[in-house]
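Down below is the structure, laid out as structure tokens.
Every protein chain but one is kept in place in this view of the complex.
Should a chain be cited, it is by its letter among A and B, assigned in written order, with residues numbered from 1 in that chain.
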Amino acid sequence: MAIAPLPTAAPLSPFDQEWRRWLHDGLIPNTAFAAKTVALQGAAIGAAPSAVPAGLEVVVRPDPSVYDGRFVNNGWLQELPKWLTKLTWDNAALMSPGTADKLNLISGDVVDIKHGSNTLRIPVWLAPGHAADVITIHLGYGRERAGRIGSGIGFGINSLRTTATPDFLSGVEVTKTGESYELVSTQDHWSLEGRNLVRVATTEQFQQDPNFAAKQEHQPLVGLTMFEERKYEGYAWGMAIDQNVCTGCNSCVVACQAENNVPVVGKAQVANGREMHWLRIDRYYSGDLENPDTYHQPMPCQQCESAPCEVVCPVAATTHSDEGLNDMVYNRCVGTRYCSNNCPYKVRRFNFLLYSDWDTASFKLARNPDVTVRSRGVMEKCTYCVQRINLARVTSKLEDRQIRDGEVLTACQSACPTEAIVFGNINDPQSAVSKVKASTLNYPLLGELNTRPRTTYVAIVRNPNTELEPTRPLGTEEEGH
Amino acid sequence: MDKSHASVAMSAETKALLSRTPAVIEPGHTFESVTESIGHVVLSKRTPIGWFLGFFIAFILLMILNLTIGNLLMKGIGIWGNNVPVGWAFDIINFVWWIGIGHAGTLISAILLLFRQQWRTSINRFAEAMTLFAVACAAMFPLLHTGRPWLAIYWLFPYPNTMGIWPQFRSPLIWDVFAVSTYGTVSALFWFTGLVPDMATLRDRAKSPFARKIYGMLSLGWRGSAKHWQRYETAYLLLAGISTPLVLSVHSVVSFDFAVSVLPGWHATIFPPYFVAGAIYSGFAMVMTLAIPLRKFYHLEDFITMRHIHNMTKVMLVTGMIVAYGYSQEAFFAWYSSNPYEQYMMYNRMTGPYAVFYWSLIAINAVMIQLFWFRSVRDNIPFLFILSLLVNVGMWLERFIIIVTSLHRDFLPSSWDMYAPTRWDFGMFAGTIGLFLALFFLFIRFLPAIAIFEMRTIVPEAKLKAEHHG
Partner (left out) sequence: MAHAAEPTLHGLMAEFENATALVDAATKARLAGYRKMDAYSPIPIEELNEALDLKRTRLPLLVLLGGIFGGLSGFALEYWVSVIAYPMNVGDRPLNSWPQFIPVTFETTVLGAALTCFIGMWALNKLPQPYHPVFNVEAFGRASTDRFFLVIETTDPRFERHATWKFLEGLHPVGVSEVAP
């Protein structure tokens, strides 16, 4: 087959040559402004208003999921539980519990927010740690012509904003209307209930006792099992999640949804606790609700070595692989949901209805062809991105070598901006995950249940400025025994 | 206790006069009168209008069952209120409730036989029928509560297949499959065995040739031969002996569905005896609910006497107290264990969002049953009817509390959520009540509700005279 010759480049004009040089250098030479002498005008600072205006203030912020509204027609982002509030499919007027109390409001109460001659009717949502007397409302919602999914969702702040005050609206009036609106959040309980799920210490406490994480819960002695612990030869996959750097940004949640064909279920189903996210980020507050400590704890399947879910499945639809993964066999699952009941971490998701769209042909292009699309009546959960592990194993076998550390990146791991999630082979003492797990800060969640999870967490060490934060962090009060 | 084999030449009349205990059967009956009273309900061409009314209501509910099952199969479990974390709700509550109710029938048929309790005679037939129908209602739930019942129906059983795969025998759900199917099978065999001599009676007394043929086939050609009776009685005793450990094991296995899990509030060793006692308690309440109208509308008060009413009430009192003990132990161990998850579970039951149901069930199962101590209550039939219905409400609430409160708030507070049933949950439950009643109405119309040949054995005519013990 003859290949057409490459077109010969036309000779560059002098302007083009210079243009290319300017693009390369990033500036046009000899066009800088002349230097100027300046002096600070101290009077201007004194002229700034010193008094806080009376009444409440509305702060307009880009939404953590739909940004300025460009993403409202994206089902993944609508269903994504927003950072901190865990709201889905809506925006709300966020205010602190103290402010809400003053106004005699609870979450879901609909209020009229009046600024000048503009009014917005919007429900309220209590956000511990929010600044007092301030209301945050996110952009982007209330669009009427935004596509099949995005139209008519949420409450549009643009009816309150003016060009003079696009970002801050001072002196708003909030009136209770007496109505209620169902706001759907994926996590209603923010309290740790005195359970040492997130282990925290100050640097001082850590220096005094590096093993504080292990001591904060009653843990089974190593080897306290009735049976011989199985030895895993070959690869043994494990994960460590560093709670010190997790910001709760939700990148991992969306990455997991994209990678694993996780369906979107809609507001009504999320209201009934049926959201399908394989990975969720639990958000806990501790301390004074007006100024709490906030913790984010990503919860994928813990891939327990003594998985309570495996034992109770009547059809052996969930068993353990010889690399330590808790396998979920979709085509065998008959959907008794016993495994979900027996999972103490509640990481398993059930297809109560046919959530995946089987009919729309274009979704075949959107979905990951390496991952099954689940039907109704079938249980699903995080698999440590087993399709990626398998791909790496095949590749490495073809190349006649072992899988290198860092060759398999789970979707959540690769999306995390702070590298909070570390995944790898725990049989390799040099792997990144083994090093993290070797730290004394590493602990298994609910370890006392003897589930022996392969996913462990790194306890938080905080270095608070005692002048700003006189309260002691969680975990140092109760010594577990 | 009455002395069924005493060779005392005292009539039932005199005995009853001497003691305050009512007779097991009213005096004055002969083989013929017993056979006629029970047989004519079945053999007469006239069906009382009340029967049609009752059957009609049951039939409507049965059609509702059809509708709910159809919708369930078409759309999925999502039509119910179940969610994550509350993966099981009405489906398993109803399953345990129905299976529990069934246990009284087997206890009456089998265990009371082994203990030679004569008062079982007039109630064992319809109680065992109640068991069979209750098991039929129960068995639908483990199948239909699955996400893919068209697969569950055969994948839960061990059979050789091209995949080479088998059920996973460590799971309590498989234990349930074996226990409930064995229970249904053995109850059916036991019940049918007891029916055969009565089929012979009906065959010989039926006027219509069609009825004679049907009863004739069902009677297997029974002729009352002494040789047959000998093996028959042996088999009957053996089946009773086999059914006794069976009935104790079945509800224990059902309780393992919970006890084998890790959840606080489920993972408790008291569950097997506590569940079995609860089953007998609710089962006897259902027997009472059925016996009271049955004896009234079909004039069987001579056979189902105050003795039966009293004894059933006493059994309910005892088993209800065992259940109340179970509640107290759950609370005690939650406190004594110092396990924060257990303690919170108990605290949540008592003060949380479902607390009204918890206290209702305590009010019924621990407090209200104390009324049974009083003779005046045991003699008051309409009141006992209402109480027996309430007992079953209380036992339903118990399963609700056990299942829903333990699931809705477990280890990680982030997964805590509420549960609310939908109309399809209620519809299916009402539908199974319809199935039960429809089957029961058919039973009382076409089969003898009381074991005729066994009633004959307790009539004075049955006793051998002189030195024979009888």
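Assume contacts are C-beta pairs under 8 Å (C-beta built on N, C-alpha and C of every residue); 3 or more make two chains touch, one makes a residue touch a chain.
This is a predicted model, so every value here is computed, not measured.
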Which residue of B:I123, B:A179, B:A324 or B:I444 touches the chain not shown here: B:A179
Contacting the left-out chain in the complete assembly, out of B:W51, B:W229 or B:F385: B:W229
Which residue of B:K75, B:R205, B:K314 or B:R445 touches the chain not shown here: B:R205
Residue touching the undisplayed chain, where the options are B:V24, B:L72, B:L246 or B:V276: B:L246
Residues belonging to subunit A that touch the chain removed from view: 227, 229-230, 305-311, 313, 316, 319-322, 452
Missing-partner contacts on subunit B, residue numbers: 30-32, 35, 158, 164-170, 172, 174-175, 178-179, 182, 185-186, 189-190, 193, 197, 200-201, 203-205, 216-217, 220-235, 238-239, 242-243, 245-246, 249, 253, 256, 453, 456-457, 461-462, 464-466, 468, 470
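The rule is short, and it goes like this: only the chains that are shown with their structure count from here on.
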Inter-chain centre distance, subunit A versus subunit B - centres from mean C-alpha coordinates, in Å: 50
Complex interface listing, subunit B residues touching subunit A: 75-78, 81-88, 142, 145-149, 151-152, 155-156, 165-168, 170-174, 177, 257, 260-263, 340-341, 344, 407, 410-418
Of subunit A, residues touching subunit B in the complex: 187-195, 197, 269, 272-274, 280, 282-284, 297, 299, 308, 311-316, 332-338, 340-342, 344-346, 348-354, 376-379, 446, 449
